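The complex appears here minus one protein chain, its other protein chains still in place.
Should a chain be cited, it is by its letter among A and B, assigned in written order, with residues numbered from 1 in that chain.
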Amino acid sequence: MTGWRAFMQPHRIFLMALFAGLFLWCALSLRWDWLPEYAPLALEGLWRTIWILVVTTVLGFALAVPLGLAQAVGPWYLSAPAKAFCTVIRGTPLLLQIWLLYYGLGSLFPQFPWIRGSELWPYLRQAWPYAVLALTLSYAGYEGEVMRGAFASVNKGQLEAARAFGMPRLTMFRRIWLPQAIRNVLPTLGGETILQLKATPLVATITVIEIYSVSSRVRSDTFIVYEPLLLLALVYMIIAGIIALAFKKIEDRVPDRPHQG
Amino acid sequence: MTLKTILAAAALGAVAATATLAEEVKIGIAAEPYPPFASVDASGTWIGWEVEVIDAVCAAAALDCVLTPVAWDGIIPSLTGGQIDAIMASMSITEERMKTIDFSEAYYNTPTVVVGDKALDLDATPEGLKGKILGVQASTIHQAYAQQYFTDAAEIRIYQTQDEANQDLVAGRIDATQADSIAMADFVSTDTGACCEVKGTVADDPAILGQGVGAGVRKGDSDLRAALNKGIATILADGTHAAITSRYFKASIY
């Protein structure tokens, strides 16, 4: 309650009134007549955006764990390729990676006619598998770097204690090392997931229909420029807010980390 | 020191950014290649039929024109927003677009075709495309037409450039693409386009497909519109238009 009281200072009330007014002005005097017609498409796009976000963060994180582990403690023949992968992913624009995967690979298809006869062809024809692959690799590249630091920062004494009790290596990893590493990166992970959300509209450039491409469609059909973009920005802000809140909830639920210097 | 240098550079940039007043006419063309009408060659210059026509029209109308490439799917907002003064990017004159911008008289007019893989049995009718995957370029008459008539297609895939739709046609990701007949004739005659052939001309619908290609100007910019009309009329009358056309195509496209 005191937090709420502290928040509601006079100037904030004024600012909020100002923004409410601005919002109302946007709602009333801009053109929204296109909205009912495109609402079903927009919902479908929104669903696709969220779906892509969830699938690629989960798969990307699953890939980031071995990447981080290889870099933190792996032998050179594992750590070197892992490091090279992270450097390349982080050092080139995602847009270029997406185009390389989609159009670059696509341009090689005609040279290999047997591809069209293969079982995978129905998937290779679609755009979304490439989008999922590109975004997964991108998330894995960034998170691999984060996980490297996380694995390295877990207290060595705990690992030694586990070993002294004769805990098998896999159990030790599953019960002690991984949970602590994840707890260490949780605050970073929330921010990185929002960055991943912000990367999703790029897949619209390879014909995947998600929320951003729906706004482009409205723009090209009706020549209304600002309204779809403003609504789109609002939608992304809401999703980003939900992600931030969700991660805060998770952080609150895990027990406090042991005090570190 | 580095920060200071960067700050100084930024300040210099801000001074350089002090915009100059418009005197020349910025002709907006699509930044993505659209051969044989407008594309970049290996030395970075714009070439093609439409580029030569723009030069000729501007010369005839005594306009100081500068080619300004902008993204195709944002070309109308770029015009209304003031980044460019006119659009000459193979844009068809349609009623839908005329609600937002004005057009000059047409300077070319070609039919619309459907191109597909040689091995596939399809044609340019709703029945012929039933269950097929059709690719079109975003924000074009072709997108509007396909969404109106080819609703039985399995999927209408929307590309940012016609080039990318062609690329996916070759890769086999789409079964057919609907586009301008001249651009497509050029494409199927290349080595890459050898996979495919023109399957037929779509039934005309002037309300969607428009009345030929014209130069787009901002609503109410009648001076520029008049100047462009004069330029177009001049090159049509004095044979310049035909001379340029004969260097690119076998038949007239007006």
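We take it that a residue touches a chain if its C-beta (ideal position, glycine included) is under 8 Å from a C-beta of that chain, and two chains touch if they have at least 3 such contacts.
Basically, contacts and distances are computed from a predicted model.
For the chain that does not appear here, its UniProt entry gives the protein name "Amino acid ABC transporter membrane protein 1, PAAT family", which is one of "Carbon monoxide dehydrogenase", "Amino acid ABC transporter membrane protein 1, PAAT family", "Cytochrome c oxidase subunit 2" or "SCO2523 family variant P-loop protein".
In the whole complex the chain that is left out makes contact with A, B. Across A:Q71, A:T136, A:N184 or A:T205, the residue that sits in touch with the chain not pictured is A:T205. If you put the hidden chain back, the residue from A:I50, A:L95, A:I115 or A:I182 that touches it is A:L95.
Within the full complex, the residue among A:I50, A:M172 or A:A240 touching the omitted chain is A:A240. If you put the missing chain back, the residues of chain B touching it would be 2-4, 6-7, 9-11, 13-14, 16-17, 19-22, 26, 30-33, 35, 39-44, 69-72, 74, 77-78, 80-83, 161, 163-164, 167, 170, 192.
Take chain A: the residues that touch the chain left off the picture are 9, 11-12, 15, 87-88, 90-97, 99-100, 103-108, 194, 197-202, 205, 212, 225-226, 229-230, 232-233, 236-237, 240-241.
Basically, only the chains that are shown with their structure count from here on.
One inter-chain figure worth recording: chain A and chain B are separated by 35 Å, centre to centre, where each centre is the mean of the chain's CA atoms.
By the touch criterion stated above, chain A contacts chain B in their complex at residues 103, 106-107, 109-110, 116, 124-127, 205, 207, 213, 216-217, 219-221, 223, 225.
Interface residues of chain B facing chain A in the complex, by the touch rule stated above, are 73-74, 76-77, 80-81, 96-97, 99-100, 133, 138-139, 143-144, 157-160, 164, 167-168, 170-173, 192, 195.
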